[in-house]
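Quick one: this structure, given as structure tokens, is what I'll be asking you about.
Only one protein chain is missing from this complex, and each of the others stays in its spot.
Chain IDs A, B and C follow the sequence of writing; residue 1 opens each chain.
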Amino acid sequence: MTIVLNAEEMTDFLSEVFPQVEGMFSIDRLDEGALVMRLHASEQHLRPGGTVSGPAMFALADVGAYVITMSRIGRQALAVTTNCSIDFMRKPAAGADVLGEFRLLKLGRTLSVVDCLLFSEGQAAPVARASLTYSIPPVK
Amino acid sequence: MTIVLNAEEMTDFLSEVFPQVEGMFSIDRLDEGALVMRLHASEQHLRPGGTVSGPAMFALADVGAYVITMSRIGRQALAVTTNCSIDFMRKPAAGADVLGEFRLLKLGRTLSVVDCLLFSEGQAAPVARASLTYSIPPVK
Amino acid sequence: MTIVLNAEEMTDFLSEVFPQVEGMFSIDRLDEGALVMRLHASEQHLRPGGTVSGPAMFALADVGAYVITMSRIGRQALAVTTNCSIDFMRKPAAGADVLGEFRLLKLGRTLSVVDCLLFSEGQAAPVARASLTYSIPPVK
Partner (left out) sequence: MTIVLNAEEMTDFLSEVFPQVEGMFSIDRLDEGALVMRLHASEQHLRPGGTVSGPAMFALADVGAYVITMSRIGRQALAVTTNCSIDFMRKPAAGADVLGEFRLLKLGRTLSVVDCLLFSEGQAAPVARASLTYSIPPVK
């Protein structure tokens, strides 16, 4: 599927619609083959021991699913997550950013389905996996 | 099952182990019959329109599942979430706190299973539901 | 919400649209307050030890979510499951039927969300819990 918003345009769009998370995420790669998003490890997302928290990993999965969907359909700020299932498999590495690799499994008229693997930067075994469904509002 | 940590003790324990979320959550009710936890609506958890974000609701589900498990087994900071499935069903009310009502469905030797319904305070229809599994480390 | 198909009408409808599972399920109770469905324990759904299999419990959750949705919107054979998350918590009792208690958490224009607890008949602790989303085709 053709990309209609590239990494720079998506970054601007995210800043507009989610100003609260400004600086929390960035896009490492966005093209027809892949989306890789980065969660910047920072004090507020850490747990005792210096590892990234579960809610911060959920937030990365959620924003990445939004980004990969929007990158194909364009700016539709009202798309909403309807479901997420996430498995936490390993403790993230202390102090490391978390990278999410996303796949768009389905893009229908009303729903998109995305899955992702999350990794501590520099490590081969995933720390978490998630699948998400977004509901896409009908275009008027 | 007997409660081994009451609301006050749990609040102290949460402050110790999750200092980053200090002030984000509080316990409305914790006894053998129920756990009700509150997510305080505040600017950093809001989305455009003033509604509580998905990741903030996930965080409420996650902390409540931890609290209801710990309330029966005592202080075991190392218990970790292994799975969460969450359905977002309705838009939360603008500016309202979100309340989570939790049930402990299973407390085994190595796993606990919890489900919850989340409500915007003052509304009857749930905004989200979630189920979570915690892995409980063996006591040495 | 008003019931538009009662237990007898739903049973007839199920026989029409799912002839393959004839005899596998029955409705114990269907009214505005509750849906209870029964999975009849029979050889083909059993595992070694005489307990009901995971796929048979999934099938009960799936058909119950369909029934509770249809009971409110009427005959729409084309509604399809889009997501199910299921937790298997305890071994079912050998030889016992499994009963599912269902709640309709949301009935929107395009999606319904249902959750359920499954019990071995005569036992208090649930053997499984599940949540399901059905996509409801637009009425032409």
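Note that contacts are C-beta pairs under 8 Å (C-beta built on N, C-alpha and C of every residue); 3 or more make two chains touch, one makes a residue touch a chain.
In this text the structure is predicted, and so the values were computed from the model without any measurement.
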Option touching the unshown chain, where A:53, A:120 or A:133 are the choices: A:133
Which residue of C:35, C:67 or C:86 touches the chain not shown here: C:86
Touch with the omitted chain, as defined above, among B:81, B:120 or B:133: B:133
Touch criterion as defined above, residue of A:51, A:71 or A:85 at the omitted chain: A:85
Interface with the undisplayed chain - residues on chain B: 82-83, 85, 110-111, 133, 135
For chain A, residues in touch with the removed chain: 85, 87, 89-90, 105-106, 113, 115, 117, 125-126, 129, 131, 133
Residues in chain C touching the chain absent from view: 17-18, 20, 43-48, 53-56, 58-59, 62, 77, 80-89, 91
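As a convention for this text, only the chains that are shown with their structure count from here on.
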Same-residue or different-residue interface between chain A and chain C, half as cut-off: same
Nearest-to-centre chain - CA centroid comparison: B
Fitting chain B to chain C on CA atoms, where both chains share a sequence, rotation angle to nearest 5 degrees: 180
Separation of chain A from chain B, taking each centre as the mean of its C-alpha atoms, in whole Å: 23
Computed distance of Cα centres, chain C from chain B, in Å: 28
Mean-CA-position distance for chain C and chain A (Å): 33
Shared-contact residues (touching 2 or more other chains) in chain A: 82-83, 85
